[in-house]
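Some chains have been omitted; the remaining ones sit where they do in the full complex.
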Amino acid sequence: MNSVRIGSVGLGRLGIRHAENIAGKIEGASLTALCDVDPAKLEEAARRLGVSRRFTSFDEMIRCDEVDAVVIVSPSALHTGQIAAALAAGKHVFSEKPLGVTAAECGEAEKAVQAHPDLVFMLGFMRRFDESYRYAHDKVAAGVIGKPVLFRSNSQDPEKFIDGAIAFAPQSGGQFLDMAVHDIDLARWFTGSEPESVYAIGGCYAHPEFARYQDGDNVSCLLKFKNGAMVFLFAGRTAPHGYNVETEIIGTKGTLRIASVPQKNMVEILDSHGVRRECSENFLERFETAYVNEVREFVDCIVTGRRPEVTVHDGTRVSEIAYVCKSAFEQGKLLFF
Amino acid sequence: MNSVRIGSVGLGRLGIRHAENIAGKIEGASLTALCDVDPAKLEEAARRLGVSRRFTSFDEMIRCDEVDAVVIVSPSALHTGQIAAALAAGKHVFSEKPLGVTAAECGEAEKAVQAHPDLVFMLGFMRRFDESYRYAHDKVAAGVIGKPVLFRSNSQDPEKFIDGAIAFAPQSGGQFLDMAVHDIDLARWFTGSEPESVYAIGGCYAHPEFARYQDGDNVSCLLKFKNGAMVFLFAGRTAPHGYNVETEIIGTKGTLRIASVPQKNMVEILDSHGVRRECSENFLERFETAYVNEVREFVDCIVTGRRPEVTVHDGTRVSEIAYVCKSAFEQGKLLFF
């Protein structure tokens, strides 16, 4: 088969990264089209990456015959519509999370995917494609740590990006939907189970601005899963040390920790601050390889006809769960699924 | 002032350790009397440590004029009575936790202490006397990490002692009372606040034997504290790697972790298992110095007339909180304090 020809929509930070990866790092794929509402941004990226097909309209891009597959990195509110439209136009679809910004939207997206069983659809839960997470998952799946007892995940954004987080707060959906979805996906993936109950707390410890959206700058929740596993999730926006995502899975026979000491690379510094390692600056740095790997997987599924491991239903479930967490947080109640 | 003459009751593992410490490592104190119901154990320890006053009756020991202070390391069910009796006999009292095995008992102990304001009473929350915990607490108190956002603590007993834990289950009161009390004490100490609500879960993941006591082999709870701080506690009995107590305090300006990578000592081993550190075998190894330091503090309070930082009320509060956690776990409900 020839190279999979990809059109990518959305040229924010992550969109640019996806475009660069497709253009230069994904064997068997080529970046043939780019789409963004901002013509200047579009021109700059297209010229730099050698992409001739340039669109300010998504609908036009998906009508392009030289596009086999679409990568959606647009604002969340556009995801559902673009997923449905691209599939209807016969394109394979890779979409960044979330599937939709309401339960109804998630349902629509799920229907659209089911209506096109011949097309590959994949959702961007990139952590599953990080080598350390995958290595740990293989061990858990192989029974190395026995039965899962506690899944604990910690996702922190750096304090230095707080202004952006505040500006984005009206659309973010809150931390459970914006950040914790990745941890919810991991919890389901590692435990192989679904939540039964949740208690969620948190608050605005440093930045009262989030309160008006019924959100906090740091939140957490404790979930009981149907197989008995305990799940504790923490999400924060005020980490002084940088971007920090760490996960612990305690089993009856062993414990695995992924990135429990966050690290930018393998350099250790000994200076007047002690013995230290620097952290990754943001998700693009921490998950650099994962972002490449997930699109590789998408392309490989198209080429080989395999189904991606991450299904559209995973996307719906994760969103549903995040909504319940959010409600539990807002209501201060114990909620059941 | 002369040396503080101490009589110690209870010669289990920890009792022996306290006796050895008092006999050889505490400046300004001497071990003048020992008490245990088992005469053989008593003789062996007394001879080895050079203690001439030997009692199988606690009441007799506290009538001894050569005893200024009593260290109580007897079974939990005896604590309240011995505390009250020793104070009534005019002795300073250091007691291992818990103050009592019911709320009523805690109340009695508290009354007894209040009735003897001239005598020093101290409860053995030894973690507060561990150098790493103290160093971290000093930093938190100095505002180094800003406002506390999340206090998280993890207390694990080694799987290899599970038979002892099962045998002890009928009297232990369950993991919240037996193990998590130390974490509850730390949570109050680090946050300077009290709990408002709690949700607790867990189960018997490896050992169904705990179920008949409405306990689990691994449990956890999420508490909201009055100052807004989130508190997550995990306690387990099935750690294959050894005894493991770790604590994280996330603040608005920094995070502190105490023993987040458990370690027996400073030796790192590179062999066919990778690069590794061994863990402490049990609480006596991990908190070796803390057990010395806490009795030093007790003796110093007697000598200088200072009040110990840990009050009898701390003991009552910690027990009360542990009871509520236990109830939340048993009922599967969100409970409020």
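The first chain written gets the first letter, and so on, giving A and B; residue counts start at 1 in each chain.
FYI, a contact is a pair of C-beta atoms (placed from the backbone, for glycine too) under 8 Å apart; a residue touches a chain by one contact, two chains touch by 3 or more.
Bear in mind that the values here come from a model prediction, so they are computed numbers and not experimental data.
*Asks:* 2 identical chains shown; how many in the complete assembly?
*Replies:* Copies in the complete complex: 4.
Here is the rule we go by: only the chains that are shown with their structure count from here on.
*Asks:* Give me the rotation angle that lays the C-alpha atoms of subunit A onto its copy subunit B, rounded to the nearest 5 degrees.
*Replies:* The C-alpha superposition of subunit A onto subunit B needs 180 degrees.
*Asks:* Centroid of subunit A to centroid of subunit B, CA atoms only: how many Å?
*Replies:* Result: the chain centres lie 42 Å from each other.
*Asks:* Hey, which residues of subunit B end up touching subunit A in the complex?
*Replies:* Contact set of subunit B toward subunit A: 146-147, 149-150, 152, 197, 199, 201-203, 205-206, 218, 220-222, 224, 228, 230, 232, 234, 236, 238-241, 250, 252-255, 260-261, 332-334.
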